[in-house]
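Below you will find the structure I want to go over with you.
The complex appears here minus one protein chain, its other protein chains still in place.
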Amino acid sequence: MIYREAGQFKTSYPADRAIFPIVQDRYFVAAIALAAFVAVPLLASEYWLVTIMLPFLVLSLAAIGLNILTGYAGLLSLGTGGFMACGAFAAYKLSTAFPELHIIGVFALSGVITAGVGVVFGIPSLRIKGFYLAVATLASQFFLVWLFNKLPWFTNYSPSGVISAPPRALFGDVFVTGSSATPEAKYLFALTAVCVLALLAKNMVRGNIGRKWMAIRDMDIAAEIIGIPMLRTKLLAFAISSFYIGVAGAMWAFIYTSSVEALAFGIERSFQVLFIIIIGGLGSILGSFLGAAFIVLLPILLSNAPQLIGLQIPVDMVTHLEFMIFGALIILFLIVEPHGLARLWSIAKEKLRLWPFPH
Amino acid sequence: MEFLQAVFVDPFVSIYEYPLFFIEVLIGGLLTGVMYSLVALGFVLIFKASGVFNFAQGAMVLFAALTLVGLMEYGLPLWAALIITVGIMVLLALVIERVVLRPLVNQEHIILFMATIGITFFLDGFGQMIWGSDVKLLDVGIPQDPIEIKGVLINKFDIWAAVIAGMLVMLLAVFFQRTRVGRALRAVADDHQAAMSVGIPLKTIWAIVWSVAGIVGLVAGIIWGSKLGVQFSLALIALKALPVLILGGFTSVPGAIIGGLIIGAGEKVAEVFWGSAFGGAIEDWFAYMLALVFLVFRPQGLFGEKIIERV
Partner (left out) sequence: MAERRFGEVILAVQDISLSFGGVKALTSVSFEIREHEIRAIIGPNGAGKSSMLNVINGFYHPQEGSITYKGVTRSRMHPHHAASHGIARTFQNIALFRGMSTLDNIMTGRVHKMKANVLMQALYWPARREEVENREFVEHIIDFLEIQAIRKTPVGRLPYGMQKRVELGRALAAEPDLLLLDEPMAGMNLEEKEDMCRFVLDVTEEFGTTIALIEHDMGVVMDISDRVVVLDYGEKLADGVPAEVREDQAVVDAYLGVAHD
């Protein structure tokens, strides 16, 4: 009864283009934002902030990046892990080579560097598509991770290959990276960064560039004939996508794990982010968040649920179960709802709009 | 300067100085390539008949090998374990056709591809849940000792692997060219709709093709498993079959074989003679980079047909 748009008329095109055109949605989003920025840091335990909220935020950001490339521009990539590693190591090199550089500058620049690398690996996308491109992106995955593992320059000649992220402050002595920063500070910094970047991404995908990407995704030949420049638009998708993924990689190393290691960005990471966007919804910014929440929460649920009902399952069994459940879910989602959780959410809203009188 | 010498001079010098060693490396690489080809062959079969890029082929190799070893650990003789495993692979094909392919028929190829990634994860988890995740030794009686031919050391096992692979390919060729089912398969590969309209049952064909791919996976699993032990990393090695496909083209059986040989030999030679210049372990990415470079110049593969786009 409350969720109604009757009587809300849009009188201008900007109003019609708003991200949340319905008043109730705006209240809802305001409530979520309030909860995220105020209630969570006040109420959540350190465990929740560090092991759930931080990976959730970082993976959401990576998923937005991959969604731009795969969900919007239709270019399938299995190289997400490699690009995250690129962002992480770029941030490490930048912050150690230029200790004066502000942390926001470090993250932004590591995104830009990753964007450059992404463009290089995106060049073959002009001539190849679909599975061929997916295999080509595997090259970036394996090559980049190998590169960071093998060349000691990237780890500043650390003997173990594992290095801890340098602590950096946002202003004064409010540290937001490294192991000495408080979970609350890390969380609020990550949340702000992810929210701002998500908003920018939303603006892009609802604007002219977003339409160009979707046009290429839906029918590339027609897109070319109506005059969308193929190479430039595809490379732009690679650049923007890699920027987001690079920043996500830098945040993973600097904020979430506080250590920089190439092993964290193996092929499994690429699949994880791909699963997020399939489950959350291809071509949806909201879906990137929903999918990330799902992927982060499911393993925790799986390892805790059996104990709650008094069952004891060995750890490796849980890992295998996780594999099976993810696999089955992917298939289920592709069959039942290829647009993922985001689509289910909008169907629910549609129902709610009509409830309780469906006619 | 040092680096340039290590890349452009030293490897050729050592090849020139130790030709026998080079030949050994080359043959070892070619025989590894045979095994890549075996995995790639499974991909090609399914892609030809159903247009599905089956990412799960590697998982099928692992699953088949795990099942075989698991059954043998229960004390079954090899022949019984083999028969049961073949049965399970056929059953798996039927289930995949019914549960995954049929509901997704007429979906975009990329969706089907992602569904096979789902199958991959399910199978990897399922296989290890039933049979455990520790490394298992598989011994089907293939000799492992090296022999010397004209000064070149070759492992007997590799020769056996090549012979088995060759026999399998010939068997498949006969199956495709001479049997009724084989003809139907080729018809489906050429044009789904036309094949359906002359009364070829698409669903049966798909089930058969996935079964055959499962059996090819079993053979690959036996050979890989005997060499390296049956373990999770088998599924990852199967990823190497992907660049093989890029080289050979997705629809070409000879392409899969030659592509496998090129990748196998290429990455071994590169690793042994050039690896140290780059810091080692270039095997990890060499195949993919080779494929990437190849893609830029010849996107349709060695044997693929050039695609004419129409509107």
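A few points about this structure:
By written order: A and B. Residues from 1 in each chain.
Convention: a residue touches a chain if its C-beta (ideal position, glycine included) is under 8 Å from a C-beta of that chain, and two chains touch if they have at least 3 such contacts.
Since the structure is predicted, the reported quantities are computational estimates derived from the model, not experimental observations.
Of the listed residues A:L151, A:L200 or A:L263, the one in contact with the hidden chain in the full complex is A:L200.
Summary of contacts with the chain left out: across A:R127, A:R211 or A:K349, the touching residue is A:R211.
Where chain A meets the chain that is not shown, the touching residues are 12-14, 17, 200-201, 203-204, 207-209, 211-212, 214-215, 217-219, 221-229, 236, 240, 283.
Keep this in mind: only the chains that are shown with their structure count from here on.
One inter-chain figure worth recording: chain A and chain B are separated by 32 Å, centre to centre, where each centre is the mean of the chain's CA atoms. On the chain A side of its complex with chain B, the touching residues are 74, 76, 123-124, 127-128, 130-132, 134-136, 138-139, 141-143, 145-146, 149-151, 221-222, 225, 267, 271, 274, 278, 316-317, 319-331, 334-335, 338. Interface of chain B with chain A (complex): residues 53, 99-100, 103-104, 107, 109-111, 113-115, 117-126, 128-129, 133, 236, 239, 242-243, 245-246, 250, 278-282, 284-285, 288-289, 291-292, 295-296, 299, 309, 311.
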